[in-house]
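What follows is a short report on a single structure.
All protein chains of the complex are present and in place, except for one that has been dropped.
So, chain A:
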Amino acid sequence: MLANTQDPLIVAGRTFQSRLIIGTGKFADYQQNADALTASGAEIVTVAVRRVNLSDPSAPMLADFIDPASTTYLPNTAGCFTGEDAVRTLRLAREAGGWNLVKLEVLSDPKHLYPDMEETMRALALLKSDGFDVMVYCTDDPVFARKLEDQGADAIMPLAAPIGSGLGILNPVNIRLIVEQTKVPVVVDAGVGTPSDAVIAMELGCDAVLANSAIAAAKDPVRMARAMKHAVIAGREAYLAGRMPKKMYADPSSPLAGLI
């Protein structure tokens, strides 16, 4: 249905019909994750890079359930606390996957998982000079968002609320400021807890929403994935349609003329 509207998401020259990106963490198992992906209609999944389990080489692998040939894997640097760690991780990810679109996140304190923006800026410069296309997880600070874009970020991914908190869009004013000033896609990443949060993000003009915990931690993750799909479509359509102005007083919907 959306294909008819010709409203694709374009990131670093890659075109996607879906504006929902889902995570692959915290699901009960990879099969549930794959089922949620199908229900969500997402074309991009974030993935983490970790050591293989040498003691059990035949353990199930994500790629056995979600095919990297048909779904875009977006390797992240979750768990990295320095620019060097992030760059090292993504160089390995590029070799493992064979593609150069990545999500940079450099964290600061495990307690709140806010991004360390100085390290993030440094890592972005290293990655861009190494030929990566970089989607950047960041604070909802318009000043840093501008700096990231100036330094070549291929998408700006401000947090809505702390990672995994499900608190929703805590600062819609900042998200809106970032949307207005940014030419590359803006993707709300982290903090979305329920579909209404995703709708708000899209109505603010964000280009896409990333949801992981909101889907994986739901009682029925597959159904919630489907709900998120509809939320993102609804929010995008509402943004494009342009909402009615708010008024201080009532305005009847039925004409007052011709009353019997």
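Observations, loosely collected:
Methods note: a residue touches a chain if its C-beta (ideal position, glycine included) is under 8 Å from a C-beta of that chain, and two chains touch if they have at least 3 such contacts; residues count from 1.
By definition in this document, contacts and distances are computed from a predicted model.
The chain that is not shown carries the UniProt protein name "Thiamine biosynthesis protein ThiS", picked from "Thiamine biosynthesis protein ThiS", "Biotin transport system ATP-binding protein", "Cysteine desufuration protein SufE" or "Iron ABC transporter permease". Contact with the chain not shown here comes from a single listed residue; of A:20, A:78 or A:187, that residue is A:78. Remark: the omitted chain is touched by one listed residue; of A:13, A:57, A:110 or A:252 this is A:57.
Among A:10, A:92 or A:143, the one in contact with the hidden chain is A:92. Interface with the hidden chain, as seen from chain A, comprises residues 23-27, 30, 33, 46-52, 54, 57-58, 61-63, 68, 73, 75-76, 78, 88, 91-97, 163-164, 190, 210, 212-213.
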